[in-house]
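A protein chain is absent from this complex, but the other protein chains hold their places.
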Amino acid sequence: MATAVIETGERETYLNREYGIKSWLLTVDHKRIALLYLIGVTFFFFVGGFFALLVRLELLTPAGDLVQADTYNKLFTMHGQVMVFFFLIPVIPAVLGNFLIPIMIGAKDLAFPRINLLSWYLYVIGGCLMAYTILAGGVDTGWTFYTPLSTEFLKTNVITAALAVFVSGFSSIFTGLNFIVTIHRMRAPGMTWNRLPLFVWAHYATSIIQVLGTPVVAIAIVLVALERLFHLGIFNPALGGDPLLFQHLFWFYSHPAVYIMILPGMGIVSEIVCCFSRKRVFGYQAMAMAVLGIAVVGFLVWAHHMFVAGISLYAALIFSLLSYFVAVPSAIKVFNWTATMYKGSITYQTPMIYAFGFIGLFTIGGLTGLFLACLGVDVHVTDTYFVVAHFHYIMVGGTIMAYMGGMHFWWPKISGKLYPEFWGKLSAMIVFIGFNLTFFPQFILGYMGMPRRYWDYSKAPEYQILNVLSTAGASVLAVGYLMPMIYFLWSMRYGKPAPDNPWNAAGLEWMIPSPPSTFNFDEQPVVTWEAYNYDEIKGEVPVAQ
Amino acid sequence: MSDHNSSSEHISSIGSSVAIWLALLVGTALTVGAAYVDLGPFNVVVALAIASIKATLVVLFFMHVKYTHEKLTKMVIATAIFFFLILLVLSMADYGTRLWT
Amino acid sequence: MLENIPFWPVRASTTANNVDAVFIFLLVVSALMTMSIFTMVIYFAVRYRRRAGRPAEQIAGSHALEITWSIIPFCVFMVFFGWGAIIYFQERTPPQNAAEVYVVAKQWMWKAEHMEGQREINQLHVPVGRDVKVIMTSQDVIHSFFVPAFRIKQDVLPGRYTVAWFHATKPGTYHLFCAEYCGTLHSGMIGWVVVMEPKDYEAWMGGGGNQPLAVTGEKLFTELGCVTCHRSDTQGRGPNLVGVYGKPVMLEDGRTLTADENYIRESIVDPGAKIVKGFKPVMPTFQGQISDDQLNALVAYVKSLGQPQSSQTAGKNMAAATP
Partner (left out) sequence: MHNSSVATANIEAHDNPALLHHFATAEQQKDAANLGMWLFLVTEVMFFGGMFCAYLVYRYKYFGDFGSASQQLSIKLGAINTGVLICSSLTVVLAVRAAQLGKRTVLVFWLLATIVLGLVFLGIKADEYAEKFEKHHVPGPSFHYHELLPGQAGLPSTDRRYANPSHAEMYFSLYFAMTGMHALHMIIGVGLFSFLTYFAWRGKYSPDYYTPIENAGLYWHFVDIVWIYLFPLLYLIDRHR
């Protein structure tokens, strides 16, 4: 413990304060828990990515030749479930949010450190159930669990998959609850709501969705499991039930869940754009209100996933209209980031390159969302590759770009080491190119009419060229994602020690040592400045190397 | 430190608690009684109105929300009710208009 | 013109023209928005790159600008909404005199039943230049009827009818896909929509020999004993069904609703659900006793009752009504 620190003469940090497996598995330190999550989400990212690669390889040729139809259905189902529930939803809040929120608001920890650890254990239990589901033969419901297919017809491990989602859902609920209480109750003196970093605002909005939305999908999933076990009939038309009710309950959560994934990413991008433009954010209040607006209005639009599902014509009109309302705050975000760069002093380090990527890809993803909200067009493109491309632009192009940008931005703080800037830039470019090559062709495929979740398109060979491009892009993307994995690990051992504030960035997290000590602050900080006070910060972003 | 001053330090008196308790019991009797009277479509309305009054009494007095100086608690409750109603209303926007032509 | 653009899907229905029009409009507006954002980002990134002696200028923001770039996109969005809604409204309201065809989906095939009695699997033959209404139901899970060339898609649900319609404009053979994941061979649940010139279509029909669907329904109506109560006068124990289709029905509980396909279907499988005013709930349920095919035939028959003779045989048939 502490003795080891004294002997080597190192400063005591959260990383070296204690050693041994127990000091990690029983820790209540939000920073260590963040690292535990990091291991989990990274593992599931590569599991889900592996499934994705197999899916793409199968689609290289029109015939269903690489795997069996059943296997293919399991692959895209498990790709979806793993990526959505075990990677995208926890990734930014549970890793970066967990690590940074207490520090950014000047607190020693989250409000409920033990519940934070409980969240991680729930995530792990959910993850084990998911892993069991995969190893026991998989599940082929599609990530959406649509009834009555999932309840009455499939013979796979639907119940364990449902249970995995249910348990990980509670992990997400408790994380959100913890964040809300922390942001309300644990802010340092002087850290008023108008001084919160936008990263914190974004997580606040995200947490609201987690707390309000997740329980509804939890009960929907419980009803699916009960229906499968006891044939209750709540979603089974043969017994008088309505399968659309499941879709309503499912999308009540799962549409806002998209915002659980993207809002924290927006928070990261706000931090990065300000830092590398050396500027205050343009329109702080509008940016903060925009994330809250997205979180609230995001709850009013769910049935736009159901325009062709057999809902009432009038309900479809209402939901289409409301869907356009949610686009306005998203547009504000993009315009304000752009305006933030105006008259800045911009440098292009890795995080900023990822942020550029985010803005570009999120713009395309968001605008194609307008196509899907447009009733007449949605009828044609829903359930085709157009939708697949759209949500990958948001979730991969948006969330993962932002996450990668954030990991590079805060890696010096988290690990105390600098990553190699050249490789960082290279990987960012590769990810950007690989991503567009993978998913842009899918927009065209979708408008051509290729339905999603197709294992075999040999009757429609005209789709092959674009599928080949997409698969090629996926391989490039895989390289782009593996590279940071390697050099981050490399830098932990061989990287140069990071200074406390390698980017000369604003914010409380840059005023404490890298890596931080266990209790973050030696003294209670008192905040007397606005967020992004780059006019008061001396110096520029140091040019790398 | 945080943006409020005090949580519910209110100590409820036995008298007022018993009064609320009696009101809740009376409400239960009323709701059973009203169920046997034919009020047409208003049977449901009356039943839900009585239930809501009872729930409000519990929230305000038993859960001390009336005495708290904390606006946040009230906002949290309002949020829960709002989103619960969103779930019901927008779902029924579908079911209620399916037969319209 | 569009046909010359690589990868642009073939257009073979009136709906396709409408959808393409709004799609192109969206595409152009989005492209302009994307271009303007990208241009600004790239321009700022280059123009305001770090230079010695030129620190960043702090700008707190501008509500005027923010309001501008909220309201202008919002107005554009409302155009998207309105245009899309109009097309959707058309897609959801089939023309009155459309020819009809019944489609039953099951894992993993499409079965079509024409009014003339022809049945086909994974194929749907239709004449060009005719409004065609597809009345669909599923025997098991949710499927989705998707014809990219027509730009139409409609989920097919078990336990009820959903409806799609189109007006084919160009002869040819087009993909018919299942677009809602429906289990193992989802991607095998595909077929062809064959749009034919009217004379080819009549030739395909082969001049009859099949029993029209409504006639099948009429036989069933007798065999199942429906006819004993549902008489064509006012003396029956059940309502007179002549001319009931498409008309308002007064129910015992005071509601009034239109007798559409789903109403007729429900009245057969769950007769107690909606009792017509003035009648007793004496009808037994036929749930589980008749197949979806038989149900379609019965519905087709009930709908044909009281239609003018010409339209009973011709109006809903695709071949005879061609010009």
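Going in written order, the chains are labelled A, B and C, and every chain counts its residues from 1.
Following the convention adopted for this analysis, a contact is a pair of C-beta atoms (placed from the backbone, for glycine too) under 8 Å apart; a residue touches a chain by one contact, two chains touch by 3 or more.
Being a predicted model, the structure only gives us computed values, none of them experimental.
Novice: Which displayed chains make contact with the chain that has been left out?
Specialist: A, B, C
Novice: Write down which of A:L245, A:L482 or A:I537 is the residue touching the left-out chain.
Specialist: A:L245
Novice: Touching the absent chain: which residues on chain B qualify?
Specialist: Where chain B meets the chain not shown: residues 1-2, 4-8, 11-12, 14, 17-18, 20-21, 24-25, 28-29, 31-32, 35-39, 43, 47-48, 50-51, 54-55, 58-59, 62-63, 70, 72-73, 76-77, 79-81, 83-84, 87-88, 91-92, 95-96.
Novice: Considering the whole complex, not just the chains shown, which residues of chain A touch the missing one?
Specialist: Contact residues on chain A toward the absent chain are 107-113, 115, 173, 177-178, 180-182, 184-186, 189-190, 211-216, 218-220, 223, 226, 230-234, 239-242, 245, 248-249, 252, 519, 524, 526.
Novice: Just checking the interface: what residues of chain C touch the absent partner chain?
Specialist: Where chain C meets the chain not shown: residues 270, 272-273, 275, 280-282, 285.
Here, only the chains that are shown with their structure count from here on.
Novice: Compare the CA centroid of chain B with every other chain's and tell me the farthest one.
Specialist: C
Novice: Using mean CA coordinates as chain centres, what's the chain A-chain C distance in Å?
Specialist: 36
Novice: Just curious, how far off is chain C from chain B if you go by their C-alpha centres, in Å?
Specialist: About 43 Å separates the centre of chain B from that of chain C.
Novice: What residues in chain C touch two or more of the other chains?
Specialist: none
Novice: Quick check on chain A: which residues sit in contact with 2+ other chains?
Specialist: 244, 313
Novice: Which residues of chain A touch chain B in the complex?
Specialist: 184-189, 192-193, 208, 212, 216, 244-245, 248, 252, 299-300, 302-303, 311-315, 318-319
Novice: Which residues of chain B touch chain A once you look at their complex with the stated criterion?
Specialist: Against chain A, chain B makes touches at 1-3, 72, 79-80, 83, 86-87, 90-91, 93-98, 100.
Novice: Residues of chain A touching chain C in their complex?
Specialist: 64, 69-70, 73, 140, 142, 146, 148-149, 152-154, 237-238, 240, 243-244, 277-286, 307-310, 313, 316-317, 320-321, 324, 327-328, 331-332, 334-336, 338-339, 341-348, 356, 359-360, 363-364, 367-368, 370-371, 373-380, 382-384, 444, 447-449, 451-457, 459-460, 466, 534-535, 540-541
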